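Submitted below is the structure of interest, expressed as structure tokens.
Complex shown without one protein chain; remaining protein chains in place.
Coming up: subunit A.
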Amino acid sequence: MLLTPTLLLAGCERTLNALLARDPASPARLARLSGSRLLVRFEQPRLALVLHYHDAGIDLLRADDLDDRHADAVVELTPETLSAWLGGTSVEQLMFEGKLAIRGQVHLLEATRTLLLDLDLDWENELARWLGDTPAHSLAEGVRRAADWGLRTRDELVQDVAEYVFEEARLLPGRQQRDVLRDQLTALEVATDRLEARFKRLDRRLRAGARQ
């Protein structure tokens, strides 16, 4: 059990570095970060990780007893902050909202997100290493054509189903009918409000007449 976190971390590191190795933009990004250490303290689960950048990738190490002074930047993350950060919310905004605590070189966090999320994998090149240039290109073209066909077919299917449901079978109202219905309901609401106001006015007059 003691080795499980280490094993998981080793798996993550290997996968991450394999992905980074296949991204043409990563070497330049890693070269800028090389030698830096980002200490990430997760609140849930309670875990401290050091991301140590080097030219070929990232070393992920547990750092339960590492002093903050020995990292270039220290960031404290909750699950909500992590998901917001990965979702694209800017570091400045998260800091301004008080959700993110970061000390040291703040730009390391932004650079890490760029490195990890802007991956543009050159998978055709990797395939070429295994199969050779021509077969890999043919296979990649086939996959691309299949993907295009899949996307086109999905769009057409959605279009056909929408037309059948709205226009032919008339099971659901279309957007235009819905807009007309909404306008008429709004007119009805305004008319009932006016009628209610007239009733109140009439009521006030009748009460005033009865008192005289």
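Odds and ends about this structure:
Throughout what follows, contacts are C-beta pairs under 8 Å (C-beta built on N, C-alpha and C of every residue); 3 or more make two chains touch, one makes a residue touch a chain; residues count from 1.
To be clear about the criterion, contacts and distances are computed from a predicted model.
According to its UniProt record, the chain left out of view corresponds to "Ubiquinone/menaquinone biosynthesis C-methyltransferase UbiE" among "Glutathione transport system permease protein GsiD", "Ubiquinone/menaquinone biosynthesis C-methyltransferase UbiE", "NADH-quinone oxidoreductase subunit 12" or "Nicotinate dehydrogenase subunit A".
Of the candidate positions A:Arg62, A:Arg103, A:Arg154 or A:Arg182, contact with the hidden chain is made by A:Arg62.
Touch with the hidden chain on the side of subunit A covers residues 2-3, 6-7, 9-10, 35, 37, 52, 54-56, 59, 61-63, 65-66, 70.
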